[in-house]
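One protein chain omitted, others in place.
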Amino acid sequence: MTIKLRYFAWVRERVGKAEEDVEVPAGIATVGELMTWLASRGEEYAHAFDNPKVIRAAIDKTHVKPQSPIGTASEIAFFPPMTGG
Amino acid sequence: MTIKLRYFAWVRERVGKAEEDVEVPAGIATVGELMTWLASRGEEYAHAFDNPKVIRAAIDKTHVKPQSPIGTASEIAFFPPMTGG
Amino acid sequence: MITTIRIQREPFDAATEAKKLSAKRTDVGALVTFTGICRGNEGAEPIAALTLEHYPGMAEAEIERHVTEAIERWPLLGVTVIHRHGRIVPGEDIMMVATASSHREAAFAAAEFLMDYLKTRAPFWKQVEKADGKIWVEAKATDDVAAGRWAAPDKKHQAAE
Partner (left out) sequence: MITTIRIQREPFDAATEAKKLSAKRTDVGALVTFTGICRGNEGAEPIAALTLEHYPGMAEAEIERHVTEAIERWPLLGVTVIHRHGRIVPGEDIMMVATASSHREAAFAAAEFLMDYLKTRAPFWKQVEKADGKIWVEAKATDDVAAGRWAAPDKKHQAAE
């Protein structure tokens, strides 16, 4: 399953890119599992996802929790807690 | 003791004047007693002060309660609950 | 600290007044402006205008007392209160409160505090012109409740006496 991943703020800086298309391995069912798998993809990812508790996620532009299923997501975004306003 | 009395809004309309200097009889110690005495001064006063519970008072431009002593007040105002803002 | 308190017959421009609180400074992070506007109806009935009577001298003193209390309670950088008196037609601004602070919590809280107190403690009285005559607006019990929420615990007891 190919999913577009998007990164914002310091997650983007650490990963080194703003977005990428990723082939998610079978067996990765939740957003949290996706983060764990991403952290294993290399030093920059390990750095970005070393503390998944502080990373927020959105599936198709809607906030989701780590335990949320990936389902048929076409776009998943990872970012730090928001600081707008 | 001569005190300047001021009336606002419908209290002013009922009394028929905005202010007057009044010689307050000895024995009138509180704002509430003053209202009772005023109510006895004629039909227009009786109408204005027939329900003293809804009338607010100020001594020298500071809110006071009916049980507040008149003391050395130089100006006492009577008016309905405020509706500004 | 910029403090402006004005009671006037003339219209004012709320935007211009609010902007003064943050102009030429970089410590203001939050600016809250409340504008009270004359509506075209009171209850279900249309009104032609309202007339605001006030107690000169006491009105200024009451507003100043509450502005001072707001400054003591919240870290404010500026406060503006302007209240008109006289005849005001629907669509015109009646009054405004603007509060400036580094952060939004203080600006919001102080603006609401000042509004609740102005409604219940500042000596102004509204009379509306309806088709069948001029009527004094009645005070709302909900305004007293709103003002009560700002009382300090020891003052609440006092107020209940």
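Every chain is named by a letter (A, B and C) in the order it is written, and numbering of its residues begins at 1.
Quick note on the criterion: a contact is a pair of C-beta atoms (placed from the backbone, for glycine too) under 8 Å apart; a residue touches a chain by one contact, two chains touch by 3 or more.
From a predicted model like this one, the values you see are computed outputs, not experimental measurements.
The shown chains contacted by the absent chain are A, C, with contact judged over the whole complex. From the options C:Gly40, C:Pro56 or C:Gly86, the residue with contact to the unseen chain in the full assembly is C:Gly40. For chain A, the residues touching the chain absent from view are 6, 8-10, 12, 58, 61-63, 77, 79-85.
Contact residues of chain C toward the unshown chain are 14-16, 18-19, 22, 24-41, 90-91, 102, 104-105, 107-108, 111-112, 115, 142, 146.
Following the convention adopted for this analysis, only the chains that are shown with their structure count from here on.
Taken as a contact graph, the chains fit none of the simple arrangements: neither line, ring, star nor complete graph. As a whole-number value, the distance joining the C-alpha centres of chain A and chain B reads 71 Å. Centroid to centroid, with C-alpha atoms defining each point, chain B and chain C lie 26 Å apart.
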